[in-house]
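So that we are looking at the same thing, I have put the structure below in structure tokens.
The complex appears here without one of its protein chains, the remainder shown in place.
So, chain A:
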């Protein structure tokens, strides 16, 4: 479908219209169809036509904050839009959405006129890339060897290679992290905006596209700079502030990347549901088998947990910016990991069809499974994000003990009836010094369930689950306080604690979401399922989980009863 008027524009973000315009991927005539995606993937070709169409719909303006001329005023809208694209084709979402990542440092630290200029380029459809990593140095940003030497007359001379960079070749502009002090160190790096239209053509060259297991069509490549002159105004923020700005930018990009996982989960669930509904085995349809119902019910619960973490993390940019170091690390570690598990579970249901490249929607499942693998790796791997969380253990433990949470801000994050206040990017901090409000306020949240539970308005078992989560979270924080500092070798036990922390966060977020959006008489089935799902991973051994709630969740969805959290936006 051709669109003439942009659906996303300054002052107007029509997400429902955008989603409709993207069409049903099962329809080969849709803009993003399984058929077309499979063909591009087989040929390892970049989905350039599709990206151009997304440009026409106005998606790039959602990568630019309104103050710099774009349409971005709500990070939850950005998550919803990227999810809508990812639900059809992850390669397209990663190839197009990269421009948001490329721009973020400028939004955080650029001069206003510099930021408006980049905003105008993005809205006009120029892809922007973000070059952090180098050959031999992935996540270790301080090891970067690309050097920018300040020139006597102003400007810089840049030498080195950035490699494994999404859109390095397609990008008209690249935001580069470069070493500006020979000795390096946390103040030894700066950010430069490389505008290929202005750099001398003989001083830089693209590095070849790297073949990849998933997102085969994506432009994963690099750039080599050979003493390339950069003008003084290419600098983003202060000289020496590069690492600080990049680490804050990652808090936003990691949050946004969780949308890619949600889209992948939506597609995996849909493919598994349709298969189970149609497929007959030994004279029965697959969905009639108890095991199949259980697996799908669990997949819904996993998707809801991931979705709640992702959406509330995006809203936290507006309401809890000081906590984003923790919240973004939790989101980027938790969401892709849960979705990898969900995809594996759906894959088992699909059996051979998860493995074949041409049948069942043109082999969409095996493509999505391959494509999604990269989400847990890029923009800070799960390991890196858990490391951020582990670094925060002392402040998390202290904050939990003191109970310094801003309960009102936590409530504003979870209350979807009100638009979030404007984002305060200037309040992002590398240290969430007060810990995390969601987990700290679990006591209040589970307390609020007690009265309706004793009045019979809420099933007693839901209040019991909330109580169990609260106790488990307290126990976890006592363990966090005892673990030795993680400045050097992090013990494997610390990663296990980080995973438990993430589950507690997910449960706390779900509980808050229900409390602040509930309608009288509503069956809190989704909450019960999410709490059960979360608790299963944090229970001490020997306490088995009764998965019967997942069967009820499946039945409710199959019967068309409302059973989704209010964060759900899937419309196909």
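Just so it is clear, a contact is a pair of C-beta atoms (placed from the backbone, for glycine too) under 8 Å apart; a residue touches a chain by one contact, two chains touch by 3 or more; residues count from 1.
Here is the rule we go by: contacts and distances are computed from a predicted model.
Asks: If you look up the hidden chain in UniProt, what protein name do you find among "Acyl carrier protein", "Sodium:solute symporter family protein", "Cytochrome c" or "Sugar ABC transporter permease"?
Replies: "Acyl carrier protein"
Asks: Consider the whole complex, including the chain that is not shown, and state which of A:337, A:391, A:413 or A:503 touches that chain.
Replies: Here the residue in touch with the unshown chain is A:391.
Asks: Among A:243, A:374 or A:476, which one touches the chain that has been omitted from the display?
Replies: Once the missing chain is taken into account, the touching residue is A:243.
Asks: Check each of A:417, A:487 or A:519 against the chain that is not shown and name the one that touches it.
Replies: Only one listed residue reaches the unshown chain, and that is A:487.
Asks: With the missing chain put back, one of A:20, A:187 or A:279 would touch it. Which one?
Replies: A:187
Asks: In the full complex, which residues of chain A touch the absent chain?
Replies: 142, 185-187, 243-244, 247, 388, 391-392, 394-395, 398, 429-431, 433, 484-488
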